[in-house]
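A protein chain is absent from this complex, but the other protein chains hold their places.
On to chain A.
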Amino acid sequence: MWKMLQLPLVVTAQVDLLLVLVSLLAFWTRLSHLSYPNAVVFDEVYYGQFVSLYMKRVFFIDDSGPPLGHMILAFGAYLGGFDGNFVWNRIGAEYPTTVNVWSLRLLPALCGALCVPLVYLLTLELKFSHLSALGAAVLLLLENSLIVQSRFMLLESVLIFFVLLAFFSYLRFHNAPSSSWSRYIWLILSGVSCGAVVGVKYMGLFSYLLLLVVASLHTWKLIGDKTISHRNVCVQCVHRVLCLVVVPVLLYVFWFYVHLSFLNRSGPHDQLMSSAFQASLQGGLSRITRGQPLEVAYGSQVTLRSSVSQPIPCWLHSHKVNYPIRYDNGRGSSHQQQVTCYPFKDVNNWWIIKDPGRQQLVVDTPPRPVRHGDVIQLVHGMTSRFLNSHDVAAPMSPHTQEVSGYIDFNVSMPAQNLWRVDISNREAESEVWKTILSEVRLVHVNTSAVLKLSGVPLPDWGFRQLEVVADKLFKAHSSSLEWTVEEHRYGTSQEQKEREAELHSPTHIDVDRKISFWAKFVELQWKMLTVKQEESEHKYSSSPLEWITMETNIAYWLHSSTNAQIHLIGNPVSWGVGNLSLLAYQLLAVVYLLRRRRGLKDVPDGVWDQFVCLGCVCVGGWLVNFVPFLLMDKTLFLYHYLPALCYLYLLSPALLEHAHTHLLRYAHQLQHSLTHQRALCVGALAVLLSIFLTYRTFCPLTYGSPELSAHQLQGLKWRDTWDILYRRR
C-alpha cells in the first residue's frame, strides 16, 4: 500500500474504507462491555484453572489440546496482573475485584474481532470482489455464536483467527508475482500461523493438512511448468517445504519448550508422569528424592512404583493381612500375606533388596550394586515376609498367578521367592539398577512369570487396594509389567526394630536429577494423547449432525437472580444461508464437471480455476472441520462447529457473486438478464437485512443484557430442542 517515497516527502496511502469500517464494527461488537458478566462463564471454569496454574508455574497436563492456547489465555491474565489466586470451581461464580476480568477476556476477543477483516482480505485473495468481501465480513460480524465465543476466555476464536491468517497469507504468497521477494514473508507468516493453529487445538491439524494439500497442488503445477529451470523449481520446492512443514513442526515443539520451562513446580498432575519427570519438577518428588543414592544395591530399602498410571499411580505394598482362605466364588487361595498396589505413600510400601546367598539386610561398604540379570529376593520392610509367587490363581484375575508375602504353613507349598531383575530400558547388558531411571521387570525365577499390576481393585478383604499378580504371557511393551524404584536409601540396621524405626524416618540428602527436554517432550506428548478421561454426556453436549441444523444450543451463563442469560446460539438466518450455499456449490460443481467432461465449457478457464480454488478452500475447509467429529467418540459441543461455519460464510457471498456474474450472464441471451441480476441483488439485500434483524433479536442472549421477561424468552425459543432457562417467580 505504501507507494513511494520521494522528495518532497510525499506519502501516498490507499486505505480501504470498507475494511476499516467492518474492522471498527467488529471491535465494537466483540470488545464492548467485555467485563460483563463479572462471573465465570461456561468453559472459563475449565481454562481458568490452567491459567491459574500458569501464574503459579505449577506443572499440569491437559489432554484437550497443546499448550499454546492455554499460554495465550495465561498471557492475557498476566497482562492484567492476575496472580492465580482464584478458585475456578463453578460456572456463575462472581469474580472478586482483584481479578481483572477485562484482561482475561481481551486476547480471545481481539482474535475474534480480527477474524472479520481477515475474512474480508481472504475473499479478495480468492479473487472475488470487494462487495463479496464485504458480504463475508458482514456474515461473520453478525454471527451471534461467534460473538459469544469470542467474548469469553475460550479458545475457538483464537483457533479461527490463526486458521484464517494461515490461509490468507498463503494465498497472498501464491497470488504475488513470482519475482517479488517480499512474498516469502507471507509464506513464512503462513507457516508460523500453521504452527499456531496446531498449537492451539488438535482440531487445527486438519486445517493445516488442507493447507498443505492446496499448497502441494500449486507446487505440482509449478513442477509441471516447463518454462522454469530445474534448479529454480528445486529451490522453490525447498522454500515451501521449509516454511510450511519445518517451521510449523519446530514451532509446535517450541510451544512445548516454553510450556515445560515455565511450569517447573510440582502440582496435582505429577502422579501421571514417570518418576524421572517428577524428579525434574521443584517440590514434590524431587524434594523427597533429592540426594538418594543412584545405584540400587543389596540391602537397599526401596519403594517400587508401577510404571503404569492407570487407574491410578501406586506402589507395591503389603500388610499383615492374609488372603481369605476361600473367595466369594468358592475358589481357594494360599492364605498367605496379601501383596497389593497402594495409591498412597505408606511405610508399608518399603521393600528391602536381599542377596539370596546371604542373610544380611544391610548394605556393604562399598555397596554391591544390583545389575541386569541378577537374582534377588524382596523382603517386606515392616513384616519381613518374602515376596513370593506360585501356581495359585490370583484373586481377581484367575488366569494369572497369585503374589503373596510367603508364610510357611507346612502344607508342602515351598517358598518360591527368587526374582530376576530385568531392566527393560537398559543400554548395556550389565547395567546397574538405577533409582528412578531404570524400568525394571521382576521375573519370577521358578515360573518365569512377571510381576504385574493387573489394576483390578480388590474387594473389602483387600481394602479396595489394587491387585498385583504374576503373569506368564507377557507382551513385549506393557508398562503394567514395569516398576521403578522411587524412594531409596541404603539400609544400615540389621535388627528388625531398628529397621522399622529407620523406615519410619523420612529420606533426605540432596542432588537434582535432570532429564533432557526431548525426553520430557515425548513423555508429555504421549501422555496427553493417551490419557483417557471418562466419556460422559454433558447436559449441553450434542452430536455433529445436530449442528448443521442448529438443533442444539448451550446455556453459558444465567444471572444469579434475574432472567439475564447468555447462550451460544447462532444466527439462524446466516446459518441457513451457509447451508444453502454449501448445497448450491456442490450441485453447481457437479453440473459444471459433467458438462465440462462432455466438452461444454460454461465458464472460461480462469473463472473455473477461481471456482475450484474457492471450493478447495471453503468446502474443503468445512469438510475437514466437520467430518472428523463424526468419527470421534468424545463429548462434543456446538462450539466445535464454529471453525467449519466460518468457511461457509466465506463461501456464501463468493458463490453469490459467481452466480451473479457468470450464471446470469447466460440469461443475457434470453433478454431478462438485467431483471434477473437486479432480483438477485434485491434478494441478497433482503437476506442481509433479515440477518441484521435476527442478530438484533438474539442480542439479549448474546450479550446477556437487557434482561428479558419469561414471555420474551419463550418467543426466542425458535426450536423445540433449544434449552432456554426461565426463572420461576
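The rule is short, and it goes like this: a contact is a pair of C-beta atoms (placed from the backbone, for glycine too) under 8 Å apart; a residue touches a chain by one contact, two chains touch by 3 or more; residues count from 1.
One rule holds in what follows: contacts and distances are computed from a predicted model.
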item: Name per UniProt, for the chain absent here [options: "Protein O-mannosyl-transferase 2", "Alpha-1,3-glucosyltransferase", "TAF1A polymerase" or "Signal peptidase complex subunit 3"]; value: "Protein O-mannosyl-transferase 2"
item: Touch with the omitted chain, as defined above, among A:R90, A:R231 or A:R598; value: A:R598
item: Residue among A:D408, A:D605 or A:D720 that touches the chain left out of view; value: A:D720
item: From A:I223, A:L294, A:V362 or A:V531, residue that would touch the chain that is not displayed; value: A:I223
item: Those residues of chain A which, in the complete complex, touch the missing chain; value: 220, 223-224, 226, 230, 233, 397, 454-456, 473, 475-477, 536-539, 541, 594, 597-599, 631, 633, 720-721, 723
